[in-house]
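The complex is shown incomplete by one protein chain, all other protein chains being positioned as in the whole.
Our next item is chain A:
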Amino acid sequence: MTTRHLIKTALTALKAHKSRSFLTILGIVIGITAIILVMSIGQGAQDLILSQIQGLGSRTIVVIPGREPSGPSDVAQIFSDSLKEKDLALISRKENVPNAEKIMPIVFGGESSAYGNETYRATVLGASADVFDVFDIYPAGGVPFSESDVRGRQAYAVIGSKVKDELFGGSEAIGERIKIKEKNFRVVGVLPKKGQVSFFNFDEIVLVPYPLSQDSLFGIKYFHRFIISADAEKNIARVVEDLQATLRNSHGITDPKKDDFFVQTQEDLAARIGIITNILTLLLVSVAAISLIVGGIGIMNIMLVAVTERTREIGLRKALGAANRDILQQFLLEAVILTCVGGILGILTGALLAFGVSLILSQALGLSWTFSFPISGALIGFLVSGIIGLAFGIYPARKASQKNPIDALRYE
């Protein structure tokens, strides 16, 4: 039998039981829908996170205190006080880290800020004047604080757009004094709406000079991060090495395994986040895959019923010259067509739902979420549904092909 006639015959048989065929493939449709949906959302989440990281610039290197966390038990290590003023001085020396263009220490924490009767819990970020260049954000109204303001321990604050709205509403904020932990700061600038950049939401932030915030607000003598930008992308590795050598020297560490700090490049971070979202996606996809197996069993069940129902037809076809192989192909093809149609429907439904989710996330929640259609996922989904048709169709098809024509013809 030619392939064309095989397909035609299979389609005729499937069309004869339209609603049954549809119900049969529902399991496959749902399984593939779930896989496409999960993959699309996983990709969208990854894109979103990566785009936020990239807000920091690819030449940015972050030094984080504590040991690099290698598992959940290491969480405590994140809170460490190993980055000191002495370290800042050492890495700021040109001969130690020659390819560092900017070096910025930061301290941060959640603090209540108040103006009149209004209070708002903002993220207070103590930094040097480089903070505006590093995060590429400048006041829309007012001015940034300068390096001399920082060194002169001026109580200046640049506030995020949401902080401004919460504390001042529609009235002017520049020049007013806000109170953070009993200390008055003069608002010199207001940031434009910016959203998340790297680890900070700049709409909810209060920027203040770091030395002042260290002792007046947080009461600490160490830093939470050093943010360094390399002078060129090709020198990133070199800067990382220099930073490590300088800090190890400063902390008297000879064994890199005993480091009480770690250096993270944007590339590291992107790779790390990629791994996490990929693992999560894989996990969810494998859960969805279980429904494909259930769907496959449903197909096998219906095909077995069909084989019994059509025993007489099988006998007739054999009497007229169909070899076992012809019958096997016919029933196998019916199963594969069923699952492939299920796969296509699943891909379409999944894409549609994922698009709906992306609309909700971007419109209703205001995330900069982009819809992505997982082409590889669609291909794999289609392939897998075909394979399921083969795997679960082969048993009923073999049963059909091995029917004795006489018994088959006699069957009433």
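Going forward, a contact is a pair of C-beta atoms (placed from the backbone, for glycine too) under 8 Å apart; a residue touches a chain by one contact, two chains touch by 3 or more; residues count from 1.
Here is the rule we go by: contacts and distances are computed from a predicted model.
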Undisplayed chain, where the name is taken from the UniProt record, one of "Large ribosomal subunit protein uL11", "Acetyl-coenzyme A carboxylase carboxyl transferase subunit alpha", "assimilatory sulfite reductase (ferredoxin)" or "ABC-type antimicrobial peptide transport system ATPase component": "ABC-type antimicrobial peptide transport system ATPase component"
Residue among A:I227, A:L269, A:A322 or A:L345 touching the omitted chain: A:A322
Option touching the unshown chain, where A:A237, A:L304, A:I380 or A:L409 are the choices: A:L409
Chain A residues touching the omitted chain (full complex): 1-2, 5, 9, 12, 16, 312-313, 315-326, 404-406, 409
